[in-house]
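Can you read through this structure? Questions will come right after.
Removed from the display is one protein chain of the complex; every other protein chain stays in position.
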């Protein structure tokens, strides 16, 4: 596939001109092009194992041909994405959907694609066949101690599986909460959750980190135990130094200033992970950058500034795409997301931080906006393409994916009706 | 069951006192108690056939024992609700989930419970097994004429089935829309939809009505063709005199003033149907009255005023509960919804409309609020209980349902793992 | 006025019957009526000095006759409210609008009405005439140290004024933030704010408390430094043991579960104050209970449970009404708010907490809802009226206010065009 990609790149006659022009223009504005390109090459995003098939809603699901039906096939799909983009260098597994029967074989298969294992994800929001206790009324928060113990044990097991694959972190997303006023005691469920998290943390290897995700609603429609970043931060702080907050772009109430939250977590040294997607209404799980690209840019501005000036000792961030693919080819959808992420990152890298700081200090609001727009309005696609090219990936991943007829091959191999586990 | 209910009623020692006190107090305020009770007895709400089993979300579903697995069993369940409340006198079918193999047998079974058939509902938001064309990219709005024709034909068939059962209306809810900017042409999809609706309407019996539902989002997460009441009214007006707008409480953007919409539709003579539920975030489909009971009261104020002063010739409203039951016994959930509806209706009937009108004309805002609160803060449960009692139903439906161990019987008969069709 | 109120009460022929019936019914349900009434009598809400005249919007303001134009007159107005309700026993001052020239005279005037001084409020969101530095770009968060110092000094002064009147707490509400992306550094403005608050706290008397208010937006329309409870809690924790979070009902994004926030703050022992109002869209500052009375009840449920089971050592809560009166007589508006507060409180006191806890532990969701509705649907107005009657106040405050022609007297005394300071 590497060769095919190189062939495709060779046919691209326009990239060199665009890149030269962009380099030339940005150099006049004192941008260090080579540094930016290196940063773009280095940026790696995890692909979740559950996002490689078609997603659905409660109203139904429309399948997509050639979906991967085994963990090995999922890894192969991430391999395709990584070959095409050079920036999908890891996979994030979901247990119990992805329990490897032979961890070392799986590790080898991943290594053959240049892929490592990012955070593992536990699942206590569904009941698995034959499960002793039900999570219908919550897991780590449940009033019934036996349910909590089962959920804790599951998390311990997930960590063990992660260890066998080289993961170094666990993401805990809890659907726990209630659907009607009165159904749950806010304080008791919160207290149970705090204790359960401490229990999980206590058996975590000392080089591991725990990421605590928050979400205001869905699947519970009245109250969620960890409803916002404030609750997550509070719990992370109580749990331990290696417990952090994970921000998922879609997990906020309407009109939330997410970049302010990101910045506050960086300020406290507690930002641990980041789930990319986009949305217009709720947790819509759309392609990154498809609805609010400027918001993504503003968030990247905080992330870049925070990483470059990490005074509060935040860990290296666990980046992941967490989207659902209802109407697009899942692999094409992920290629569009990876592209949008790198474009936003590149734009944020172009912001003249020193100039911005001065304008802020002088309360020159007009200049502050001009500085952001100067970066945002720049066409950075040549920079991103150059980074991909240098990494041996495709200048234009989607065109290449289509030219190489990859989906057609997958359907031939796996059939029109294979089905991936996932939502 | 009638006898068991009467027995239960006889054991209720407190109702007579409460009803006497309430009658006494309200009479002093010139309320015509007997008229109110008659109105409460007459009020009938349709139960949708798809709401008798456990609902779920895209994250999973937790089943409930004893769910009805055939249309006959669904009718029996509505029969239970009607026996207990006296106000669930009709069922609203969903095609293709509820196609009767023997319509007259089904009609008889319903009649034995005192139940008739309300609006029928078509389904073009899912693909059925073996379906020729897919609705993945829309049905009545689809760019492909063959898909539109298939969807129109389905609606014609739904009307035919409805005719065989005595229904007099069809509710068209469309998921049609798009999930990403650019995916669809707003104008072309709207135009296709307008023409498709006209086509369906043209073959509708002349004593039938069409209800056009609207919804801002879900399952499409960018654009919905019929996104709001304005679009629905526009289409209904173009379609014909017997096309009306249907309002579902959960189908609105955050903070919408729904009572104003209801009132405007009444003003134009185009309000056709009403779907009850409650929600905090989106189309949460929660028990009626569980989140915003005051909003429900304000809506009923418009409905009562509109029905009593129907200058624009609105048809009799098609009332239906459209909720989903994820964490409660579906029948108990529906009993709570029916109770909440009658309570709101009773409160609205207590509003002194003449006094309110005078206060409005005099811009006495404080008095306007006092008049509404006077009605809303009254404990009307004795009136609702009396209406049920006189209708031969249970003074306290939920207690009676539990005392009679109805769920236990259903589980014995149908098993712990029977599953109803639905969402 | 006391006598006039007693006379009015004597004319009320219906209260005794209602109260007897309510007592009788609730006693059968094991409610300790006398305890409830005592709790209602004891409940005192502060009236803010800036809410006694007509409010306005950026589009204009319509004045109201007889507005108080001096601090003394404002205190007299609160005196009227307290005489009529028995529950408006304190006033919350706003500096610089209410600087007393003679504190002991002002204290005496308040004492003559039975009124004490609740939390004092600083104002760094407006520029006062002749002010050296402008707050246009923020106060405690400002990039300019001189602005921050001026704002800190103002807070110190406010505390001094409060001390002279017997206040024991200061409420800090900051408009600080930015209106455009890029305008401000989130981290620097947050850090400046944290340091400024510590500075103010350090000079606060040791028996004082600081309440840190949060608000997502307005008057800044992009970012607010203290945008949510999480930020407030974080700052309060860093600032000191006597720093607490203040919750204003109107300061939340759409669909926020506020009762969960209240509960979490109680869980952490950091809930300090509470501002009552109601809203449909944003910080609408409407009459308490006029839009979402059930939400208010759910919040009171948490407050009652928290106060009765205060394991985390929260201070006694500072209750205040923070509303704006654009279209109603301000005093009538406040009477309606006080009534709504007591009604919600009474309903919450009726919840059978033990039964609720059992239903929660057994995951009997239907029962949980029934228990809440049992309390909420009870007509508690006779209890609230009885509490007022026993406190020597009016059974029906609004009727009495109108019968006594109080507004007419105020207009006679103060004129049709007097104007109160405030928003």
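In this document, chain identifiers A, B and C correspond to the written order of the chains, with residue numbering beginning at 1 in each.
Here is the rule we go by: contacts are C-beta pairs under 8 Å (C-beta built on N, C-alpha and C of every residue); 3 or more make two chains touch, one makes a residue touch a chain.
Bear in mind the structure is a predicted one, so any value in this text is a computation, not a measurement.
**Student:** Going by the touch rule at the top, give the shown chains the omitted chain contacts.
**Tutor:** Spelled out, the missing chain touches these shown chains: A, B, C.
**Student:** Using the touch definition up top, pick the residue from B:117, B:173, B:208 or B:229 that touches the left-out chain.
**Tutor:** B:229
**Student:** Consider the whole complex, including the chain that is not shown, and state which of C:327, C:361 or C:412 touches that chain.
**Tutor:** C:327
**Student:** Using the document's definition of touch, tell me which of A:264, A:336 or A:418 contacts the absent chain.
**Tutor:** Checking each option in A:264, A:336 or A:418, the one touching the absent chain turns out to be A:336.
**Student:** Would you mind spotting which of A:133, A:198, A:292 or A:355 touches the chain that isn't drawn?
**Tutor:** The single option touching the absent chain is A:292.
**Student:** By the contact criterion defined above, which parts of chain C meet the unshown chain? Give residue numbers in ascending order.
**Tutor:** 55-60, 62, 125-127, 134, 136-137, 175, 178-181, 183, 216-219, 221-222, 254, 279-282, 284, 286-287, 290-291, 326-328, 423
**Student:** Name, in rising order, the residues on chain A that touch the hidden chain in the full complex.
**Tutor:** Chain A touches the chain not shown through residues 14, 17-18, 21, 25, 28, 254-255, 257, 280-281, 287, 290-294, 327-329, 332-333, 336, 343, 365-366, 369-370, 376-379, 381, 398.
**Student:** In the full complex, which bits of chain B touch the chain not displayed? Write them out.
**Tutor:** Its contact residues with the unshown chain are 136-137, 143, 178-188, 190-191, 216-217, 222-224, 227-231, 233-234, 253-257, 259-260, 263-264, 266-268, 294, 298, 301-302, 305-306, 356-357, 359-361, 363, 365, 368-369, 371-372.
The definition used in the following text is that only the chains that are shown with their structure count from here on.
**Student:** Between chain C and chain A, is it the same set of residue numbers doing the touching on each side, over half shared, or a different set?
**Tutor:** same
**Student:** What is the distance, in whole Å, between the centres of chain A and chain C, each centre taken as the mean of its C-alpha atoms?
**Tutor:** 42
**Student:** Residues of chain A touching 2+ other chains?
**Tutor:** If we look for residues of chain A contacting two or more partner chains, we find 136-137, 178-181, 183, 216-217, 222, 254.
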